[in-house]
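A protein chain is absent from this complex, but the other protein chains hold their places.
In this document, chain identifiers A, B and C correspond to the written order of the chains, with residue numbering beginning at 1 in each.
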Amino acid sequence: MIACPECEAKVDLPDAPRLNEILECGDCHAELEILSLEPTLVGLAPEVEEDWGE
Amino acid sequence: MIACPECEAKVDLPDAPRLNEILECGDCHAELEILSLEPTLVGLAPEVEEDWGE
Amino acid sequence: MTDITVVKCGGNASVEVDEVCADVATLRGRGAEVILVHGGSADIERLAARLGVPSRQVVAPDGVPARYTDPAMLEVVTLALAGMSKPRLLASLAAREVPAVGLTGLDAGLLRARRKAAHRAVVDGVRVMVRDNQVGTITAVNAGLLRTLLDAGLVPVISPPALAEDGRPVNVNADRVAAAVAAAVGAARLVMLTGAPGVLADVADPDSVLPVVELSPNEPPAHRAGGMGLKLIAAREALTAGVPETLIADGRRPRPVTAALDGAATTVV
Partner (left out) sequence: MTDITVVKCGGNASVEVDEVCADVATLRGRGAEVILVHGGSADIERLAARLGVPSRQVVAPDGVPARYTDPAMLEVVTLALAGMSKPRLLASLAAREVPAVGLTGLDAGLLRARRKAAHRAVVDGVRVMVRDNQVGTITAVNAGLLRTLLDAGLVPVISPPALAEDGRPVNVNADRVAAAVAAAVGAARLVMLTGAPGVLADVADPDSVLPVVELSPNEPPAHRAGGMGLKLIAAREALTAGVPETLIADGRRPRPVTAALDGAATTVV
């Protein structure tokens, strides 16, 4: 369980959280990124430019 | 058991012969090389120039 | 006035390697200047398997999967391309008395790239922010180095990796490297050899080679199936940058480049 950095609502963590995993806040729908594990910390997932050709 | 190519005496083979292994004829002391296995064939081991620096 | 032909090939199977290198020797015999750009996906996959490095994929939001070059895989890419694919090509060229010099982007900043920014993708079924994908897009080519080598009668043999802005190596797409090189040296033509007869109208029908494919400057290319998407993007980049002629042709036949230049290819416009 962790608090959404945008709206402070409780956010459920998956059973096996992964580093850099993207979650969605159930309340405000902000996209969050798991920035570390043990302790589990999240931040707002950044907006990035999509370059669809690699 | 195999015949020496130099003097035709019988030459004993080792228990586990290896390809390119060097044997000595017990009679004429020529150096022989195992050139193949199954069948086991030998030839005279060539004289070669030694270059002791690699 | 230069008349440079840039040839992009796979670099893996020894039969193809010998056929491409024999053709490069032929082209040079006629006085042409040639630059060879290569990948080596089969060498990369085989080496990754031998070293126990998993081949991972990122799936972009549009559903297109791409290689996930994590740091372990970047090491394998460099090892395979510089240590296996390139020596195989160089030995084949040397056997044909074609003087060639092997290069990656790390040589005198030959290929500089902008590191791909963090992006959303699905990895191993989980939606993540991908931050350690060691890939980039080419931003500059050291054309002066290539000119020096060509003037000395040498064939440059070029592959990834490239040098990112932070000075560390990154993986780049070899077809796009070929396009960037062709543009930078003002090549007369770019010939991309592939494991298909050309761009196919129907991927399941090897006889459906399109003699010409027309690309629009802005939209995703049609005929993207069968791995052609990135080759068509690369072709467009070359054409946009002024390379007059860009062909996609079958690399699995004798004299693959000569045959392509004689017309047995898909011309991209």
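Remarks
Keep this in mind: a residue touches a chain if its C-beta (ideal position, glycine included) is under 8 Å from a C-beta of that chain, and two chains touch if they have at least 3 such contacts.
Bear in mind the structure is a predicted one, so any value in this text is a computation, not a measurement.
Among the chains on display, the ones the left-out chain touches in the entire complex are B, C.
Interface note: of C:V6, C:A22, C:I35 or C:L90, the residue touching the hidden chain in the full complex is C:L90.
Within the set C:A13, C:V59 or C:V101, the residue that contacts the chain not displayed is C:V101. Listed residues C:I138, C:L163, C:V177 or C:V191: the one in touch with the omitted chain is C:L163.
Of the candidate positions C:A13, C:A66 or C:L154, contact with the unshown chain belongs to C:L154. As for the chain not pictured, it touches chain C at residues 50-51, 75, 78-84, 86-87, 90-91, 94-95, 99-104, 106-109, 145, 148-149, 152, 154, 161, 163, 167-169. Contact residues of chain B toward the unshown chain are 18-22, 33, 45-46, 48-54.
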